[in-house]
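Every protein chain of the complex appears in place save one, which is left out.
Order of writing sets the chain letters: A, B and C. Residues in each chain are counted from 1.
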Amino acid sequence: MGFILKFLTNSAYAFNGHLPIQATEVAKSWDDLWWFLVWLSVFFFILCVGGMIYFALKYKGKPGVKPTYITGNVPIEIVWTAVPFVLLMAIFVWGWVVYVDMTRPPTDAYEIRVVGKQWLWQFQYDDGRTTVNELYVPVNKPVKLTMTSTDVLHSFFVPNFRVKSDVVPGMFTNVWFEATVPGKHQVFCTEYCGTSHSLMLAKVIALNPQDWEAWKAGKKIPDQPNADPVQDQQIAKDVKPATSVVSTR
Amino acid sequence: MSDAHHGHVVEHPGSKPHVVAHHFNDADHEFDASKQGMWVFMVTEVLMLGGLFVAYAIFRGLYPEMFKAAHAYLSVKMGATNTVVLLTSSLTMAMAVSATQRGERNKALGLLAATVALAGVFLVVKYFEYSHKIHSGLLPGGLFGTEQNAELIKNFPKAPLFFSLYFMMTGIHGLHVVIGMGLILWIMKRTSAKEFGPHFYTPVELVGFYWHFVDLVWIYLFPLLYLVG
Amino acid sequence: MGHSATGGHNYINHEKGLWSWLSTLDHKRIGLMYLFSVLTFFLMGGFFATLLRIEHLTGGQTIMDANTYNRVFTYHGAVMVFLVIIPAIPGALGNFVLPMMLGAKDVAFPRLNLASYYIFMAGAAIALSALLFRGADSGWTFYTPYSTSTNTTVILFVLGAFVAGFASILTGLNFIITVHKLRAEGLTWSRLPLFIWAVYATSIVQVLATPVLAITLLLLIFERVAQIGIFDPALGGDAVLFQHFFWFYSHPAVYIMILPAMGVISELIPVFSRKPIFGYKAIALSSFGIALVAFVVWGHHMFVSGQSEFANFLFSIITMLVAVPTGVKVFSWIGTMYKGAIRFNAPMLYAFGFLEMFTIGGLTGVFCATLAVDVHITDTYFVVAHFHYVMVGGAIMALLGGIHYWFPKMTGRMYSEASAKIAFWLVLVGFNLTFFPQFIVGSQGMPRRYWSYLPEFTRLNQMSTVGSWVLALGLVWTAVYLWRDMRKGKPAGDNPWEAQTLEWQSPSPPPHDNFIKVPVVTDWPYEYRS
Partner (left out) sequence: MAHDHKHDDKKHGHHHYVLPNSLAFKVFGALIFLTIITVWTAHFDFGAFNFPLAMFIATIKALLVCMIFMNLKNDVKENSVIFFTSFLFLAIFIVLTGSDIFFRGDVYVKGPLVAGASKSKFKKPWVSTAELVAHGKELFGQQCTSCHGAEGLGNGPAAAALVPPPRNFAQNAGWKNGYKPSQIFKTLKEGIKGSSMASFATLPAEDRWALAHYVVSINPAHAKDTTSDLAAVGVDPSKDGMGGESSSPTIPVSVAMAKLAVADINVAVASSVAKNPDAPVGSGAAYYQSKCVGCHGVSGEGALVRNMGVSPKAYLKTGSLSGVPFDRFKSVVTKGLPGDVMPGYGNLSNAQLQDLYNYVKSAR
């Protein structure tokens, strides 16, 4: 029994379905839409499944219970067609508005070229300098990434910024963000690209102004902390040191 | 292994009787069902070959100049002769079906033979076209002879795409022509076995549909590939 | 009630010997053959799924390396989609039940029906033969340019799926003509059972969508063999064009999976609530609504694939429309139970399971359809959880419900209710424990198809793996007791559920020609008057 109890308590802890930290302004408006959809779904879930369970128990087929002959009710059917339709159109509009903010880069964004190739990310800055798997960006300044691939499909995904776009060979795609939280943000490749698809990880390192100038000038900068301190504590507790070999802390 | 138990039987003097399958009420019922089944099959053929036309439409929209330049390498003369050949075979096929409906078995056999012959001519013309293309290196994508057609590649690097589409569309259409020839030969065998007549000609009409459809596809292929304005 | 399962003349003892089964033209036997093949592939696909979940017990390498993992998730996806869930309800249950529900002696083209089964098995054999060579590691979606440049034997899998696709086309064609031409006397369109409406709508989707899969896979094969370069950017083509071709079929395919399931549920709920279906016309029309909208929404799989903003706008707004007919169906089913006399037999339990899971699946579908939200959650475990809730929670639960519902009609014997209840709760709890944590780990950013994941996702993945064991246990136990009760179950009467659709008017198991007396339909199949 001890194992099950320990398992449930740990699971309860893991259940704090926290989203990645909000490392850009857009992420905040994104989260509002997200939680609206979550609670709307919980409401409809309780309405439907709760109704189902209530009807099942209330109208249990005990002997002597007579089912009533009903074949439909047009007004109700009109309501449960129109109301979802209106709700869905509202959700679409809200989704579109946030989408436009997320994907249309401001004109003054600082442009960095990204080349995705099998199993690493290469970043080229405007002064010709290239780094691999580490993208240095200034904090509180919009940055636009123009991306392409030299072999297969990849996808550049930064959960903390809520941005994602496939990286397609033969085509430029772009994402933009304005980091507000300094430190290291995890980057994933989210379009299947072969053997080491799950190891094609990189870091967006958001630097505050003086570190950024120092880095641009080529000087050494101190090692940056992980942008999401909560994650570090959770990992330290969850995972025994040697079990998870792959850790890019 | 057809269930030959208590189905209806339909006869016509001089031909074998036809046993209607047991789950149909009568011969007409079976005929209507088979015909409609064939039309639904036509729908699947339209959508399968349609996929290629969609690819054609997309790439023609993306690279109109390249299509105009690359199509010059196809010979309109051969394309036109093939069109006339297929249209004639469509005529002979239609007349073969009505001949069977009137019970004129030998006339039907002759017309079916003509259709197969014309299909053969179509394939021969196609063979010459293909060998000319292969010889001059105008092959799909990766196999494209860049040395032989250096100047085409120089100003239209994506020209191999046109020939990919050309070979895929005419290739799969050619395959359907071969299948059509096989079906018509099968019908000719059964006609000579006196199976068909005014009482029962469903297979002849359905193979006729298939053949007209193959001709229909070529009616669109010819202007799209050979006559790019 | 003269024809009990043991004695009497029925389609099982009509002819003896293996050859009589392999060469049968009887739609009921072909339905059973489809059912056994589909369930075997389902256990095979489930085995691959358990391997994947065990691998995810720890972050790094647990039992297999990256290359093997990539192959196993490809097999799991391809087997489950092409060999299990698409043929399952139309091929297995549809073949058995549809002609009887129409009062017909057989499907319109019996030989074509048998050919469709053999084409299906040939496709499966070709696809699975890849396991003997270098297998395939491109995912069941075969996205180019990876699928055209990897040196695993993707061609065999693609050829297998290409061939199996024709089986689906032929089944669809057969059903359309059967519904058009072979209805019983008096069975007008407005008296058709809702299962027929659903399978009819599915057949239309099968006939219109599957040919495009055929041409897509053919182009992929030529891409690998002759480098035609249509989908390969290095040779001038466009990688995203492949995704358009692929999803033009694959999204209607998910409706081929769910529409028949909805048909089964529309049959179960009125029978076990002893009450007419609520809003018959609305449910029948919504099947058609879903079947039509299915063809105009495929772009929501490609919101972040580099698609133009205009296309994203179009696909997102149209995808929202799909939720309306789906909602109508769910609300009508629940409305049917109002003031009924609910019986808690196994089919009804699976209907409850369907409603619970499909509601979650449908609601999370709205998340994926909303443009902004999809940018974050697409290609993560959130989407994996969404489509498992809709496919397993929807189609597989309805398949299990349908199997239990028509089990007495197929075998003449009754399954054991106690065993069924155990299996149901194992499946329900196991499924939710497996896939609900994936919603959370997906929203936290864990991408899909990842062999190794970062340490912060460890706990939720371990929960999901434990859940998958419970689900596997439930499904294996279902296979065991159904196999046992097929031969040893108590004889079930001709109409144990007192249902009103035509197949229950003939003995269980039914004679070779389905009906002793050809039925004449006088009124609605849901006339449950107290």
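The definition used in the following text is that contacts are C-beta pairs under 8 Å (C-beta built on N, C-alpha and C of every residue); 3 or more make two chains touch, one makes a residue touch a chain.
Quick caveat: nothing in here was measured; it's all calculated off a predicted structure.
Note that the undisplayed chain, when the full complex is considered, contacts A, B, C. Touch with the chain omitted from the figure is made, among B:L62, B:M78, B:V125 or B:L183, by B:L62.
The residue touching the chain not shown here, chosen from C:G8, C:G60, C:G77 or C:P511, is C:G60. The missing chain, though absent from the display, is touched by one residue of B:V19, B:V54, B:M78 or B:I172; that residue is B:V54. Of the options C:W21, C:F47, C:F295 or C:W469, the residue whose C-beta touches the omitted chain is C:F295. In the full complex, chain C makes contact with the omitted chain through residues 60-61, 65-67, 134, 149-151, 180-181, 185, 188-189, 204, 208, 212, 227, 234-236, 238, 240-241, 244, 248, 295-296, 298-299, 302, 306-311, 314-315.
In the full complex, the hidden chain is touched by chain B at residues 25, 28-29, 31-32, 35-36, 39-40, 42-43, 46-47, 50-51, 53-54, 57-58, 61-62, 76, 80, 83-84, 87-88, 90-91, 93-95, 97-98, 101-102, 142, 144, 146, 153-154, 157-158, 160, 208-209, 212-213, 215-216, 219-220, 222-224, 227, 229.
Chain A residues in contact with the hidden partner, per the touch definition given at the top, are 115, 117-120, 124-133, 148, 150-151, 170-173, 194-196, 199-200, 223, 241-242, 245-248.
The definition used in the following text is that only the chains that are shown with their structure count from here on.
Touching chain A and chain C together: no chain.
Relative to chain C, the chain whose mean Cα position lies farthest away is B. One inter-chain figure worth recording: chain B and chain C are separated by 35 Å, centre to centre, where each centre is the mean of the chain's CA atoms.
Counting partner chains per residue, chain B shows two or more touched chains at no residue at all. Within chain A, no positions touching two or more other chains are listed. The residues of chain C lying in touch with chain B in their complex are 23, 25, 104-106, 108-112, 169, 173-174, 176-177, 180-182, 207-212, 214-216, 218-219, 222, 226-230, 232, 235-238, 241, 245, 513. Note for the complex: chain C touches chain A at residues 58-61, 66-67, 70, 137-139, 143, 145-146, 149-150, 233-234, 238-240, 273-282, 304-306, 309, 312-313, 316-317, 320-321, 323-324, 327-328, 330-332, 334-335, 337-344, 352, 355-356, 359-360, 363-364, 366-367, 369-373, 375-376, 378-380, 437, 439-440, 443-445, 447-456, 458-460, 463, 466, 526, 528-530.
Partner chain C is touched in their complex by these residues of chain B: 1-3, 21-24, 29, 32-34, 36-37, 40-41, 43-45, 47-52, 54-55, 58-59, 62, 140-143, 157-158, 160-161, 164-165, 167-168, 172.
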